[in-house]
Each structure stands twice: as structure tokens, then as C-alpha cells.
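Excluded from the complex is one protein chain; the other protein chains are retained at their positions.
So that you can tell them apart, the chains are marked A and B in the order they are listed, and the count of residues begins at 1 in each.
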Amino acid sequence: MSGESVSFWILALVSVFASIMMIVSKNPVRSALNLVITFLCVAGFYILLSAQFLAAVQIIVYAGAIMVLFLFVIMLLNLGAPEALIEKGSLQKPVAVGLGIFFVVLIISSQAILSLPQAVGRPSVTQYQGTVEAIGLSLFDPRQPWLFPFEITSILLLVAVIGAIVMAKRKV
Amino acid sequence: MAITTQHYLILSAILFTIGVIGVLIKRNPIVIFMCIELMLNAVNLSFVALGRHYGQINGQMYVIFALAVAAAEVSVGLGIIVAIFRSRETIDINEVNLMKF
Partner (left out) sequence: MLEKFNHLFIFPEYFHGIRLPGVVPYIAVLGSVGFILTILPMLIWIERVVLALMQDRSGPNRVGPRGLLQSSADALKLFMKEDARPKNVDVSLYHIAPAIAVVTSISAAAVLPLQNITFEHANGVQFSVPLMAGDVNIGILYILAMSSLQVYGVVMAGWSSNNKYSLLGGLRASAQLISYELSMGLSLLCVIVMAGSLQLNKIVDSQNILPFAGAPEALRGSVMCWYWIRSLIVPVVIYTIAMIAETNRSPFDLPEAESELVAGFHTEYTSMKFAMFFTAEYVAMLVVSGLNAAMFWGGPLPPLNVVPFTLIPGFVWLILKIMGGIFFYTWLRGTLPRLRYDALMNLGWKKLLPLGLVWLFIIAGMNLGTDLLIHQYPGAKQFVPQEARFLEPEVKSTTSSDDFGSVDDNQEPVQYNTPSSGRRGSAPHIKGIPVSRVR
């Protein structure tokens, strides 16, 4: 087994286990921390896929900002107590799990995954390596379609900032 | 056994499905939100894996935009949750189904 496959299997097991723990645990804080573990594993996958910049950004944005925001809201609203929201037993859970398993089998057995069309030629690492230079060069290259979405994204973030402040303000 | 793109796609499908199941069975909107984040991450993972498969960096570019959208979505969504909690003292998803304060 090569280093890549060992890391892949470890990360895959940990991430699947942590994400299952996320939806199983009754306590929102524990759910959030399990999700953080999953996000760190995804950052590990990005490194395996030689997308280093994305790995760092994944940790900074998802683990460092978004999940801290979640924890913050959970603690502020004091929903940390496990019995804050009791989930009653009903038909919903088994049906959801059954449908989920059906869904994953459906995806895995789909033609798109089983017979993935091969790339033309064998791609070299330099083509897809996500260094900061590569990402920046294709992000700001006017011949590629990323520049306009990038500018739009900045407006989206501005709208989100204003929206969040308006939402959370005590008196509107 | 070498790790192929299929491995990553199957893993991403499993993570996505766990997120879907979480959205269906949870009643705490914050946890539902987290499950949506998990689904986004699963899709991001398959983007990057397919980008490597075809030797392009475009998969990673999609992920960058998905990250920005996720950050915006979380800030507004958590703002809505805090606002609902302020006015109704509960955020149980079955209690706040009228879509109004």
C-alpha cells in the first residue's frame, strides 16, 4: 500500500465516522465538533489531490470561521443542553435512513461513476496542482471565465454582511 | 490498491448522503445547517477529484466560489436563526413552519 492509499483510507474512515457521529449525537456542540473533524479530513483529501491552497483555505474558512460561528450561535442561544430539542421517535428516521442507503447505492451504481470517461492523455501534476500561483493566474486571467464571477462574489459577500447585521440587530 | 477518482467520488457520495439523512431526521435548524455544509463539502471534494482526473484546475476554482457562497449563506442563515429565536424563544423546526414571525 502506498502512502497515498494509506492516508486515503484513514481519512475516509475518520471522515465518514465523524459525519455519522454528527447526525447521531443529540448535542449540537458535539455535532459541530464532529463536523470540524470531517472538514479537517476533507482538507487532508485536498492535499492528497494536490490542491494545497484549497486545503489551507478549507481550514481557515470552514474550520476557522464558519464552524466557530456555528459554535458561537449554539452557545449564545444556550442550546448546548442535550434535552433542548427532544426528537420523538417516529417513522421519519427509519424511512430517511432507508432512502439514504437507497440513494447512495443509486449514485455508486450509476453509469457516470462506474465508467468514468478517461481523460485525454495522462494529465501531469503541473496541470492541476493547486498552488497559489496557479489559482491566482487562472482566477484573474481575462481569457478564462472566472474574473466576472469573482467580482460578483465580492458583491454577494457584501450583501451577506449587511443582511446578517440587519437580521441580528435587536431593533429593526 | 491504487486510489482512483472513483474512490473519491464514492466517498463524496457517501458523505453527501449522510448530509441528506441529517437534513431529513434532525429538528434543530442549526444542525440541519451543518448537514447542508457537509453536503457542500462532499460536492467540493468531487469537484477537486474530477479536476485532477481531467488534469484541469477548474474543479478547484468552483470550490473557491462554493466556499465564498457557503460563508455568505452561513452568516445570513445564522442571523435568521438568531432573529427567530429572539421573537419566538424556540427554534424547533416544527414550530416555526409558518414562515413568519
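Of note:
Note that contacts are C-beta pairs under 8 Å (C-beta built on N, C-alpha and C of every residue); 3 or more make two chains touch, one makes a residue touch a chain.
Since the model is a prediction, treat every value here as computed from it, not as a measurement.
Seen in the complete assembly, the chain not on display touches A.
Within the complete assembly, A:M75 is the residue of A:I10, A:V24 or A:M75 that touches the hidden chain.
The chain not shown here is touched by just one of A:G64, A:P94 or A:P145, and that residue is A:G64.
Contact with the omitted chain, checked across A:I23, A:V36 or A:L77, is made by A:V36.
Where subunit A meets the chain that is not shown, the touching residues are 29-30, 33, 36, 52-53, 55-57, 59-60, 63-65, 68-69, 71-72, 75-76, 80, 131-133.
We adopt the following convention: only the chains that are shown with their structure count from here on.
Centre-to-centre spacing of subunit A and subunit B amounts to 6 Å, using the average Cα coordinate of each chain. Subunit A makes touch with subunit B in their complex at residues 1-2, 4-5, 8, 12, 15-16, 19-20, 22-23, 28, 31-32, 35, 38-39, 42, 45-46, 48-51, 53-54, 57-58, 61-62, 65-66, 69-70, 73-74, 76-77, 79, 84-85, 87, 92-93, 96-97, 99-101, 103-104, 107-108, 113-114, 116, 119, 121-124, 127-130, 134-135, 138-139, 146, 149-150, 153, 156-157, 159-161, 163-168, 170. By the touch criterion stated above, subunit B contacts subunit A in their complex at residues 1-3, 5-11, 13-22, 24-28, 30-31, 33-35, 37-38, 41, 44-45, 48-49, 51-61, 63-65, 67-76, 78-83, 85-86, 91-92.
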